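Up next, chain A:
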Amino acid sequence: MSWFYDTIRTSIGKKLLMALTGLCFCLFLIIHLIGNLTLYGGQELFESYVKHLHALGPLIRVAETGLLTLAIIHVSTGCFLVWQNWMARPVRYQVNKNAGGRTIGSWTMPYTGFIILIFVAIHLSNFHFIDHDRQTVFQAMTATFTFLPYVIFYTLAVVVVAVHVSHGFWSLFQTLGANHPKYMPAIRGLGILFSLLVAAGFGFIPAFVGFIMN
Partner candidate 1 sequence: MKPDVTSDLTIDPKLDAKIPAGPLAEKWDRHRFDIKLVNPANKKKFEIIVVGTGLAGASAAASLAELGYPVKNFCIQDSPRRAHSIAAQGGINAAKNYANDGDSIRRLFYDTVKGGDFRAREANVYRLAQLSNHIIDHCVSQGIPFARDYGGFLDNRSFGGAQVSRTFYAKGQTGQQLLLGAYGALMRQVAGGMVTLFQRREMMELVVEDGRARGIVTRNLITGEMETHTAHAVVLATGGYGNVFYLSTNAMASNVTAAFRAYKSGAYFANPCFTQIHPTCIPVHGTFQSKLTLMSESLRNDGRVWVPKKPGDNRKPKDIPESERDYYLEAKYPSFGNLVPRDVASRNAKDQCDMDKGVGETRLAVYLDFADAIKRHGEGAIAGKYGNLFQMYEKITGENPYQTPMMIYPAVHYTMGGLWVDYNLMSTIPGLFVLGEANFSDHGANRLGASALMQGLADGYFVIPYTIGGYLAGASFGKTHTGSEAFKTAVNVAEQRVQKLMQVNGRRTVADFHRTLGGILWDHCGMARNEEGLTKAKGMVANLRKEFWEDVYVPGNAADFNQSLENAGRVADFLEFGELMIDDALARRESCGCHFNTAFQTEDNEALRDDENFCHVAAWEYAGDERSPLFHKEPLTFENVALTQRSYK
Partner candidate 2 sequence: MTAKTINLTLKVWRQGRGEPIGRLETCRAENISKDMSFLEMIDVVNEQLTKDHQEPIAFDHDCREGICGMCGAVVNGRPHGHERETTLCQLHMRHFSDGDTIVIEPWRARAFPVIKDLVVDRSALDQIIQAGGYISVNTGGAPDANSLPIPKDTADAAFVPAACIGCGACVAACPNASAMLFVGAKVSQLSLLPQGRPEAAKRVSSMVRKMDELGFGNCSNETECEAECPKGISIIQIARMNREFFKARFS
């Protein structure tokens, strides 16, 4: 396996790790979003979704372990890259300007990543690491989403996720080598669309829960 280690140790190898784990998170976001969409169908639909999900039992454990591993890889590689990149320019420029290549998404990647990490921790503690015997997910959700500061935090976090994904999505294609003048504009467009969907899909949940369901 030394060839494998040799490969992922290179800068392109690390990029590959970021891209593949990122891709998995994008897929996860899609699944998560589809699941959450049941909410818009009302409490019953949502609860049956949660029930079915939990009925998967061990599979869920596997998925969780997988996600955790991916997160560890994504976060630790990301941290390492940020550190290395910082070291690559010990004396910074006095005047910084960009030529139009960077986007908000791209230059904030480490920061948005960090915020997402914190958000995920809080998010999990609110909905996942709760005593499911005392409280259903739905109850937990309605409880949290009526707490205004949290609603604000949640909405902002979702926007941050969207910003992160706006760069991450097309970027992972580029990293995987899928850049072609014919298709790249479409991929970039899709990336924007995807991040908007994520923002809208998740972002309206509190509003929906707070104003419409109640």
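Please note the rule applied: a residue touches a chain if its C-beta (ideal position, glycine included) is under 8 Å from a C-beta of that chain, and two chains touch if they have at least 3 such contacts; residues count from 1.
Candidates were picked such that all candidates are chains of the complex that A comes from, given by their letters.
Keep in mind that this is a model prediction, so the values were computed, not measured.
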Complex contact for chain A, selected from 1 or 2, goes to option 2
Can you name the residues of chain A that touch candidate 2 in the complex?
-> 3, 6-7, 10-16, 81, 84-85, 87-102, 106-107, 109, 167, 170-171, 174-181, 184
